[in-house]
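One protein chain is absent from this view; the other protein chains keep their places.
And now, chain A:
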Amino acid sequence: MSLLRRRKPINESSDSKPLLEKEEEEHHEEDPDEDEDDGSGKNKKTPSKIKKKPPPPQSKWSCLDTCCWFIGCICITWWLLLFLYNAMPASFPQYVTEAITGPLPDPPGVKLKKEGLEAKHPVVFVPGIVTGGLELWEGRECAEGLFRKRLWGGTFGEVYKRPLCWVEHMSLDNETGLDPCGIRVRPVSGLVAADYFAPGYFVWAVLIANLARIGYEEKTMYMAAYDWRLSFQNTEVRDQTLSRIKSNIELMVATNGGRKVVVIPHSMGVLYFLHFMKWVEAVAPMGGGGGPDWCSKHIKAVVNIGGPFLGVPKAIAGLFSAEAKDIAVARALAPGFLDNDIFQLQTLQHVMRMSRTWDSTMSMIPRGGDTIWGGLDWSPEEGYSCSKKREEDDTQITDQAGAENAVCKVRSANYGRIISFGKDVAEEPSSDIERIDFRGAIKGLSAANTTCRDVWTEYHDMGFAGIKAVAEYKTYTAESIVDLLHFIAPKMMARGTAHFSYGIADNLDDPKYKHYKYWSNPLETTLPNAPDMEIFSLYGVGLPTERAYVYKLSPHAECSIPFKIDTSADDEDTCLRDGVYSVDGDETVPVLSAGFMCAKGWRGKTRFNPSGIRTYIREYNHSPPANLLEGRGTLSGAHVDIMGNFALIEDVIRIVAGASGEELGGDQIHSNIFKWSEKINLQLEKKTSSR
């Protein structure tokens, strides 16, 4: 990457040089006398050069020679620049930045160290999906020489070199969701697992660097790296990852004078850690056997960053049509790459086949059904206006007129309809939609199945009839989406539902909720009995985030994914853009998913939080980096970039140095999360008062 960047300026400069020289020539030929009169030594030389240099040489100064000459020039310039760059003092870029943008604020670590903060509680990082590195331990022949090299993360060089081999190794077994025969791909361990996702693209590195400023080091920081492709319980079955995390936390508490750990999960790591907290207190065969007070003994606080507690709609689009995945990170890095045709026209299918073998993607399917995500005609976010700036400016005026205005102007998106076929369907009132139930539909045999050969997605088993049935149901809410996925990808969902559940528990005391498949769903588990613990939810707001989709049937339905987001659908008023309805969030996780549990589900003593663990919400308003020099910004609210947000880092450092949520300032809200939470009608008391 750095090489690429380096090339660019040189090319530009060397491009410009010959041009300028030519200009000079012309210039001098026009008035050579004037130049000679000039007193400067420097100037004397230049004209003389031009005089001596005869235009094209006498003999064989061919095109090839010119090429060589040109390349030679470029090389020399390059080396010169390289040399200058290497000779440049390390503090130089900072100096330039400061000269241009004014003095930079101290990084939070330095600032807080001056305040006297010191390392206190050990820290555990739990990385999310996609950001953790994976390396090869055993592979097929085509992956020779890649032993212990990163397949995922790092430079991704192998993706370009041997794409099909790479896809084969990254896929899991379609039946078991574990390793395919003869292939072992394992998570990288240690802080290097997720400090940088790719060279220069930080994930945890900034936070780690700032923690190190106040005295943290390897013995007080632990990256709980796990294989993010597996379902959570399978990481324990295959790698004993949960046991390792448990043992490491115990060790860190013991070696740091009994100080409890602060856990910092990010993205899917949030769900993973929920799973861990249930697992560790469950009895031995299925759980970790830590006993009922393990969490209260070992954990001071869980600081969730951008946690998709209730799932993300993006996951659906990813599973349904391999579009708009959480792999947005990867896409952002290499834009157009995944959509490109390097796999011979079937990139998306290959990606879909691969990602459908990953159980973990199913942990992100929206949970809580219509109660949380809204039905056909309502949704908690109703009335959200995308053009946020306008709204803010107008609030004073519209507030008075608001009551009347609202009535006539309510033409808000029906966020509840997560998938609709056609824009009109997405907008019509529910009574007008004719829906034909797909559940009983017979899947026809695909006519020309054999032509599709190696690329296999379960769509090929559906046939035209099945696909048509899906489209005729017209619109899907969070609840029927699960059924939809069962219909289009029965094998995958059979695997997934053994590990994840998406409902809401009626009665949490039901013994069935002791099964591990419920552990990562906050609506079907109780928090551990740890009244001193604190749960924070830190997330960015102010970015449009995918919430619902308008689909259409793909024109060529054979051998390809039959559904496609209808990118032509646009609507200013209802936040519809390129076929996607968006709401407030951090670009990946909607506010509702990140904030609801802390805002309402767990606030105070509820049935999900019987011991009354305190919860805090800290929102960070997104502001894009002011200029290119700032890189990804220190005020960002985007899902991954927020890890470099100075305000967030400061909060985290204060917490690990011993501050409680109250000392931090309690809640910090920018969005409408409380208003939206109120609209959600979720039973929070114990069963005594039935709905």
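Some points to look at:
We adopt the following convention: contacts are C-beta pairs under 8 Å (C-beta built on N, C-alpha and C of every residue); 3 or more make two chains touch, one makes a residue touch a chain; residues count from 1.
As a working rule, contacts and distances are computed from a predicted model.
One chain of the complex is hidden; its UniProt record names it "Phospholipid:diacylglycerol acyltransferase 2", one of "Phospholipid:diacylglycerol acyltransferase 2", "DNA polymerase delta subunit 3", "serine--tRNA ligase" or "Ribosomal protein L15". Of the listed positions A:108, A:128 or A:187, the one in contact with the omitted chain in the full complex is A:187. The hidden chain makes contact, of the residues A:212, A:465 or A:508, with A:212. Only one of A:125, A:166, A:202 or A:438 touches the absent chain when the whole complex is considered: A:202. Residues of chain A that touch the chain left out of the display are 1-2, 5-6, 8-10, 12-13, 16-17, 20, 23-24, 27-28, 35, 38-43, 45-46, 48-49, 52-53, 57, 65, 67-73, 75-76, 80-81, 84-85, 90-93, 96-97, 99, 137-138, 144-145, 147-148, 184, 186-187, 189-192, 195, 199-202, 208-209, 212-213, 217-219, 239-240, 243-244, 247-248, 250-251, 254-255, 628-632.
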